[in-house]
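Apart from one protein chain that is not included, each protein chain of the complex appears where it belongs.
To keep things simple, chains are lettered A, B and C as they appear, and every chain counts its residues starting from 1.
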Amino acid sequence: MSADPGRLRTVILGVTASDAHAVANQLICRQLRSHGFRVINLGVCTPLEEFADAVDAEPTAEAVLIGSVNGHARTDLRDLPALRRQGRLQPPVILGGNLSVGAQKEEADHEHLLALGVDHIVTDVAELLPLLDTLYASQQLELRRG
Amino acid sequence: MSADPGRLRTVILGVTASDAHAVANQLICRQLRSHGFRVINLGVCTPLEEFADAVDAEPTAEAVLIGSVNGHARTDLRDLPALRRQGRLQPPVILGGNLSVGAQKEEADHEHLLALGVDHIVTDVAELLPLLDTLYASQQLELRRG
Amino acid sequence: MADWSALELSASVAEQLPDWSGAVAHLHDRPGPRTVDILRAADRAGVPAIQPRCGVGGHREMITLLQELEKSHPAVLSVTIDSYTRLRQFDTAASLLAEDAGRLNGYPLVAHGWRRGRELADAVSVPLEIRHGSPDGRELFATALAAGITSFEGGGIGYNLPYCKDVPLDESLRTWRQIDATCGALAKDGVIVDRELFGTLTAVLMPPSLCIAITLLEAIAAAKEGVRCISIAYPQGGEIYQDVAALRAIRTLAQRYVGSGVEVFPVLHQFMGVFPTDPAWASGLILHGSLTARLGGAAKVVNKTEHEAHGVPDAVTNGRGIRTTAVGVSQLFDFVQLSEERVEQELSWIEEEVRELIKPVLAEPDLLAGICAAFSTGRLDLPFSASVHAHSRVVPRRDAGGAIRYADPGLLSLSSATRRRHGQLLSTRATSAPDRPEADELSIAIQDIFYFANREPAHRP
Partner (left out) sequence: MADWSALELSASVAEQLPDWSGAVAHLHDRPGPRTVDILRAADRAGVPAIQPRCGVGGHREMITLLQELEKSHPAVLSVTIDSYTRLRQFDTAASLLAEDAGRLNGYPLVAHGWRRGRELADAVSVPLEIRHGSPDGRELFATALAAGITSFEGGGIGYNLPYCKDVPLDESLRTWRQIDATCGALAKDGVIVDRELFGTLTAVLMPPSLCIAITLLEAIAAAKEGVRCISIAYPQGGEIYQDVAALRAIRTLAQRYVGSGVEVFPVLHQFMGVFPTDPAWASGLILHGSLTARLGGAAKVVNKTEHEAHGVPDAVTNGRGIRTTAVGVSQLFDFVQLSEERVEQELSWIEEEVRELIKPVLAEPDLLAGICAAFSTGRLDLPFSASVHAHSRVVPRRDAGGAIRYADPGLLSLSSATRRRHGQLLSTRATSAPDRPEADELSIAIQDIFYFANREPAHRP
């Protein structure tokens, strides 16, 4: 799906506050750019507050893409409800990575994250672009309707 | 414990009917002989009937040592109750080896074998000589008493 | 042209079989590669085909097992037969199958019958081999053929002496000759049956020249009957130079003694002695065996598993054994190469010894009678014989480097030069109680048998 002529589709990308893993972040950034996205990449070790600031600066960002592989997703995202209550971080939050500590993953891991307000958990990075396109399509539809 | 002067302690040794594993059998045979035992070694693939025949031929044998590593112990020993009912195979039957099929062993494996009339299950071959000595001592005691 | 009757089958089995021409038609028509194709392709690629052992009692369980294992991409799958069927106690196999199939240590193919055999063959896309250990495997063979299976392990010596107590060699050689003759007839008809010869013998501390000499005699006998595809299996002893040389010797010696018109493939059986209990050591040994197979130019490697020391492996563990073997023969370990000089040395020794062992037998007018005579005089022999029909006087021993030598060659027809060499090779091996030779013999034997077992994690032996 191509963006509106003249306007680049913008996303905000970054890694959770306690997580320094840079590789996935940089690859996803390059991949999105090669697909024509404008990516505001906040890089590693990014507190949720910084994501919120970025959204404030880029209110048309269609999604906030957060990576977390060090297992600390739940704690690093613990302020998401508070920020949302303040009306911040409104675009859909898409989370991907390795979301809990340990080699055995549990159903509950995702439930806790969704309960915090994460909108989408992407388990296979190949699903990211299709998801962005779907979200974009429904956003466009709502804009036209609204 | 040394045998009566002039009389060698005798044991009957062999491997179960369906089992062709020879190495443990030959090692145990040599070990017992090097400890002064007279060993009637029936070798591999020995039906229970043959063990019974050997006891009939060697009524002073102090024990019948049966090895089974191919996992078929229970089926190979299924005629033990019948033979015992016929008054045969009277000396203690000592069983060792790998007693059931599969890498995970169950409590029940031993129970079934004991229920068939196996008198002792030796899980560590190092326990064999001490066990023979203990059995011998109590046999001697009974003989003297009786 | 042969038919079932050439196998002189027991009536109860014979009457169940499909008619011969239908069976042969099925052997021709069934889709998919045959084992012989797999072996040729492996040889071309220089990467051994991988095959697990596998067999459980129940039919559905067996299908599930094969399909589970197929996910790990073996090149060939096995139908490992239970001990009762091996020893032709088909009734016991059948009754235990009915009572509690899980207590069988393999798949009772005769009891299940050839129709179920076809279901096994059809359940997976790779060819199957019947692995058993029957001094007389004719009923199994007929059932396997009827099932459409064209790879069958065994031979008149290798499936007798290690596998039973008291079947005379002439009997087992006679029945295996019938099997080979049937394969010969099928080959003429365009159906190539791979016949794997069990050079592993009693598996524990087998001197390579003995394994090869015995299987070479079986191979010559099989070729005489018209067999066209022979796999000669050799058991990894654990000293890699010796093992690699042994695998290469199979090719050079087969070329010389079996002759053209017969394809002979060397096969490595990963370590066949007492396996380490620790999964990390077990896996290391499996990988070691895979390197051995690749370096020795084996066309096939039969893998072991981390459960080996404990019992028949489950599907997960067996699948892992297959994959660990795949890793071992993969490009990841391509950098591993051996000093060719040391291999050449072992190779020339093995070749010479095999010649010394088989020469007197080949000089006899009748090959099979010659084999029987050699075993009855002890000129051929093997250690730890299960059977009373071998002297079992050969005493093998590991040298200081772990290679398996003859500590006492017994009455084997080995030259005095060879005997001296083995004595010398063993002379640097320290003995623990030189004053009590007998106790020492036993303790050395135990040490050697448990060479890879119970290794300590961080221990350097």
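Keep in mind that, in the parts below, a residue touches a chain if its C-beta (ideal position, glycine included) is under 8 Å from a C-beta of that chain, and two chains touch if they have at least 3 such contacts.
If you're wondering where the values come from, they're calculated on a predicted model, not measured in any experiment.
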Omitted chain's touching partners, listed by label: A, C
Omitted-chain contact residue, chosen from C:Gly58, C:Gly113, C:Gly284 or C:Gly410: C:Gly284
Option from C:Gly106, C:Gly148 or C:Gly328 whose C-beta touches the chain left out: C:Gly328
Of C:Trp114, C:Tyr241, C:Phe384 or C:Tyr406, the residue in touch with the unshown chain: C:Tyr241
On subunit C, residues whose C-beta touches the chain left out of the figure: 47, 50, 72-75, 240-241, 278-281, 283-285, 287-288, 320, 322-324, 326-328, 330-333, 335-339, 455-461
Touch residues of subunit A, complete complex, unshown partner: 18-23, 26-27, 30-31, 34, 43-46, 70-72, 74-75, 98, 100-105
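Quick note on the criterion: only the chains that are shown with their structure count from here on.
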Distance from subunit C to subunit B - Cα centre to Cα centre, in angstrom: 31
Between subunit A and subunit B, centroid-to-centroid distance (C-alpha), Å: 70
